[in-house]
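Other chains of the complex are left out, but the ones given are in their true place.
Chain IDs A, B and C follow the sequence of writing; residue 1 opens each chain.
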Amino acid sequence: MDYLLESIRAAIELIFAFDQDIQRVVWTSLYTSFCAIALSATLAVPVGVALGLTQFRGRRIVITLLNTLMALPTVVVGLVLFGLFSRQGPLGNLGLLFTPIAMIAGQVVLATPIISNYVLAAVEGCDSRIINTALTLGATPLQANIQLIKEIRFGVMAAIIAGFGRVIGEVGVAMMLGGNIRNSTRTMTTAIALETSKGEFAFGLALGIVLLSVALFVNLFLNLLQQR
Amino acid sequence: MEPILCLKNVVLHQGDNFCLSIDNLELFPQRSYALTGANGSGKSTLLRVLALLQLPQQGIIQFNSKAKTITDKRQQITLVEQSPYLFKGTVYDNLAFGLKLRGIHTKEQQQRIQSALEMVELTALTQRKFDNLSGGEIQRIALARALALEPNIILLDEPTASIDGDSVQTFESLLTTLPSRGVTVVYSTHDRSQPQRIGSEVICIDHGQIVNGANARQNNTSENLKENTIWQRLTNVHEN
Amino acid sequence: ATEHLRLATTTSTENSGLLSVLLPPFEQTNNCQIDVIAVGTGKAIKLGESGDVDVVMVHARSKEDKFIADGYGVDRRDVMYNDFVVLGPVSDPAGVKQTTDIASAMATIAQHHATFVSRGDDSGTHSREKQLWRAAHVTPDGDWYLEAGRGMGEVIIMAGERKGYTLSDRGTYLAFSGKTELKIVSQGDSQLFNPYGVIMVNPLKHPHVKDELAKRFLNFLVSDQAKALITGYRRNGEQLFYVQ
């Protein structure tokens, strides 16, 4: 139990010292997560809206598959993308393995089902009159859908926050596709995993506290955005 | 004269028990039509069909206009639904929505919104949020939101159902004047004397079918023009 | 009910597959079950310190000694050893194959700034790698030196992908030999000798430790029966572990 207290002290020291290694690691975590979420939202929001609004044969099957993808373990995503990006793989000669781009790709795969499911739930729960109201006021179908997204912005923001939490806190993809290379692809989570495997529990936990503080700031910021 | 909107052999099944079936309905420009009929007879459904929102399974809908795309057509036909939805935001935002889509910004936008809210006597609520309004206020805002767009055809689903007595009079006078300003008006109502007050042809629906027609081509509306303050305001808008 | 004995050991030991041959005879004769918790060396020792396991089996002599000196462990036994090898690409750009001893092998890699992937995780292997750099009078630093902070298998894969060198224990290399193009470029130096020790968690410090059973287990590991099992264990036809 001691190490819980110890780690809080260590975390505070870490945050105040904020040495270059930590800065680097925080920065890598943040920018991969942001890129991943931006890409993933661009993909997932339209998917969620489309699934929520259209009726077609097999729709429930598609939704169930999307639900199932939320159970994708990070290791599995890592393995599959590793197969794509490795030298032997079809995208091997791009040399993307163990770069941030590979990590971002993995995180997009993780976040997309989460965001689309969230958006889907928001669309299914929303007022059925929104689209017709927009159309009769002269909107194109696309504009009507955009208005729908604006109307359910609370749900969309919640989706993005959930997706962000998932990718900034995940370790498997970052580890397998990034490689946890110091000064390059080491993120907060892979650093925590490393410290833990060394038995440096207090330091690992301290990094965890740094991670949560960073996530808190990002969420405060998203919250402000939303209230605007 | 050519009809502006015309339904031919339209059949629309809704659920197992209801079927809208209109052999021939011709709506002529610059007239006003009142839809009457019992609850569940199909008034709202017909209005949604006329608004090009709900596609019938069979039949033809002809809209006599130069508009090509369905959106261009819809921009000329505006429906106020029976239980209108207000977008999250202020009353102003709601009125601005359709104007923005038509490229109307800044000054003209403000003026149009101002006059539309004057027509329904709700200028005081311009900056109110969508979610703290009374039932009648919501209905009046939805009417203003449609009027601000100055459509060719305005479709109103029980527009005066939750509006108070005095305001109903003002609104009915406004409705009466619209046809002579080039607007075709179709509204549904349960008030049996309303069509007469407004001077509208009555289209009576029963179980999804028209039982007395709007196709006897007498125009009994144009005489009923009244000059009143609201009308004056509307004129001003158009001349701005 | 069957008694449970908790053994914390390094991932490489578990992954070699030896334990699934070595443990069952003991479990049968003693009517017990050994719960193997495979983690990093540092964490295995930490689990011993906190008393969450009964026995620790690792390969990091200095850490083991400290563990015992601090009073957390008692009764260390040498069980077996294997050896480390330096792996590199077939083309061997730094010409490590030409060297005869490990110190010059490491020095050559550093001189050529050939990519070297380090475990970077304070594991037994990583401690040994640092020791080898010291012996070669090199402070590894620069773009060519990648500190990966991952398990042995993953580091072999990474080194393969990057066409670099790395230090590995022979067992893990054999397990991954089908998954990488890396070949052994240096082996056999006495400094690559890798002894495994087994330590019982101090029952005076942690009264709930099953010292009775643990002691029997330790005795078993150094028994002739165990020795025969260890030396008889083969993977891809190669012997992985040796006993003194």
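The rule we apply is simple: a residue touches a chain if its C-beta (ideal position, glycine included) is under 8 Å from a C-beta of that chain, and two chains touch if they have at least 3 such contacts.
The structure presented is a predicted model; accordingly, all values stated were derived computationally and were not measured.
J.: Can you write the chain counts for the whole complex as a formula in the shown labels?
T.: Taking all copies into account, the full complex has the composition A x2, B x2, C x1.
Please note the rule applied: only the chains that are shown with their structure count from here on.
J.: Classify the inter-chain contact topology: is it line, ring, star, complete, or other?
T.: Topology of touching chains reads as a line.
J.: By CA centroid distance, what chain is farthest from chain C?
T.: The most distant chain relative to chain C turns out to be B.
J.: Could you state the distance in Å from the CA-based centre of chain B to that of chain C?
T.: That gives a centre separation of 81 Å.
J.: Counting only Cα atoms for the centres, state how far chain A is from chain C in Å.
T.: Distance between chain centres, rounded to whole Å: 35 Å.
J.: Using mean CA coordinates as chain centres, what's the gap between chain A and chain B in Å?
T.: From the centre of chain A to the centre of chain B is 46 Å.
J.: For chain C, write out the residues touching at least two other chains, lowest number first.
T.: None at all.
J.: Where in chain B do residues touch two or more other chains at once?
T.: In chain B, no residue touches two or more other chains.
J.: Help me check something: in the complex, which residues belonging to chain C touch chain A?
T.: 39-46, 120-123, 146-150, 154, 158, 160-162
J.: Give the list of chain B residues in touch with chain A in this complex.
T.: Going by the criterion above, the answer is residues 48, 51, 53, 71, 74-75, 77-79, 81, 83-85, 87-88, 97-98, 101-102, 145-146, 149.
J.: Report the residues of chain A in contact with chain C in the complex, numbered from low to high.
T.: Touch list, chain A to chain C: 86-87, 97-98, 175-176, 179-182, 184, 186, 190-191, 194, 196-201.
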